[in-house]
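Omission of a single protein chain aside, the complex is shown with its protein chains in their original locations.
Right, chain A next:
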Amino acid sequence: MSIITSRNKFAVTLTAAVAAATMALSGCGSSGAASGDSDSKSSGSSSAFVFGGLWPQTGTLAYLYPPEEAGYKLAIKDINDAGGVLGKKVTSVDADTSDADHADQNASAAQSVLSKKPSVVIGPAASGVVKNTYKTFEAAKIPIISMGSTSADFSGLSPYFFRTVAPDAVQGAVMGQLIAQDGVKNLAIAAFNDPYGTGLRDTVAKTAKAAGVNIVYGEKDAFDPTETNFSSIATAIKAANPDATLIVSYDQSKPLIKALAAAGVDTHKLYLVDGNTVDFSKDFQPGLISGAKGTIPGGHPTEDFVKQLKAQVPDMKDTTYAAETYDAAILAALAAQKGGKTDGETVKKNLPAVSGANGGTKCTSYKDCLALLKDGKDIEYQGQAGIGPFNADHDPSTASIGIYKYDADNKPVFDHAQQGAVPKK
């Protein structure tokens, strides 16, 4: 709304466009020039730490970008305020990946970031986009830390792939138990056809069925991620006569929930997941989904943290993946600091250690952790996302799942959190 924000966005878009154009142009010629000019920068401990950011600035996941941007900017600010990495201010290079339907854009964004020889890549958030890009970074020996790709198949995906969010197996189990203990007998599932959608659908269905819940619709069905007409799905769900409906989707939940309500499905007995447990107060009439429940991996962000995030991106509507993004960036910076070098290999090698995989003194902010590292101590960074150290699969070894309940204004209100160990693959 404010001029500054739109100008910021414009600047980002412009940068992305220029970066993409540069990439496209240089891609035609030999890559010698590009790598030659950055080679001098990349080697040696004296080079500055560079964040590569891959964001869904456009496409169907664009609504996830503001909280991620806030987490990222806040992390960079905190790092630089504390003196940067190895005494130098960090910089960032970002690109727009769009969504997984735009594989060309995924690849060009990856190349665009790669050409700047980043020390680490933060993102992409979506599992589908990670699938399209991780090999590029694996080949370049640059670690990527995803803040939102929860696909269960990604545990141990690549030695260079890390994530600060628990895999779907965890959220699915919690959601399945939640549905069962609420006394749901007949459950309908509306999931979208994507590794995230079908993966989470399957784990919830498995847990709920084990507890005795019948799945009356959607155990094997999924809708197209680009679907716009939800009336036939709503009709089918209504006809199956469920007590409750689970929706595994991103932004598609808005028209879908309204279509369900119009078809006569009880919208107070909805179960939502991290992709769509957002503030609906501006989208629905009051009370439409009061009583609905949702799960979001990660602890409930503290008010103070939310305030700091809002200062970075004022029009941020919710905090989905903001803490995970923040922690990913802080962990990467600490890893470089610990290794004494800013290249990808060093960051990759030290990421488990700074996350506390080998134990160490606990610290909760970049500043404190940095001081400990400078004293030569081992650290265990405990950030905002409520995750434990990376395990051998580079998943968080422990995680917490927040359970939210919608109030009369259609806002999710934190109810309680469930903590536990992430199952190893």
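Annotations
The rule is simple: a contact is a pair of C-beta atoms (placed from the backbone, for glycine too) under 8 Å apart; a residue touches a chain by one contact, two chains touch by 3 or more; residues count from 1.
Keep in mind that, in the parts below, contacts and distances are computed from a predicted model.
A single chain of the complex does not appear, and UniProt lists its protein name as "Branched-chain amino acid ABC transporter permease", one of "NADH-quinone oxidoreductase subunit N", "DNA polymerase III delta prime subunit", "Fe-S cluster assembly ATPase SufC" or "Branched-chain amino acid ABC transporter permease".
Touch with the chain that is not drawn comes from one residue among A:A103, A:A240 or A:A371, which is A:A240. From the options A:D221, A:E345 or A:D368, the residue with contact to the chain not on display is A:D221.
Here one chain is not drawn; of A:F230, A:Y271 or A:F305, the residue touching it is A:F230. Only one residue in the set A:T97, A:Q111, A:T133 or A:Q252 touches the chain that does not appear here, and it is A:Q252. The chain not shown here touches chain A at positions 9-10, 13, 56, 58-63, 65, 169-170, 173-174, 177, 180-183, 185, 193, 207, 211-212, 221-224, 226-233, 235-236, 238-241, 243, 251-252, 254-256, 258-259, 261-264, 282-285, 288, 398-399, 401, 416, 418-423.
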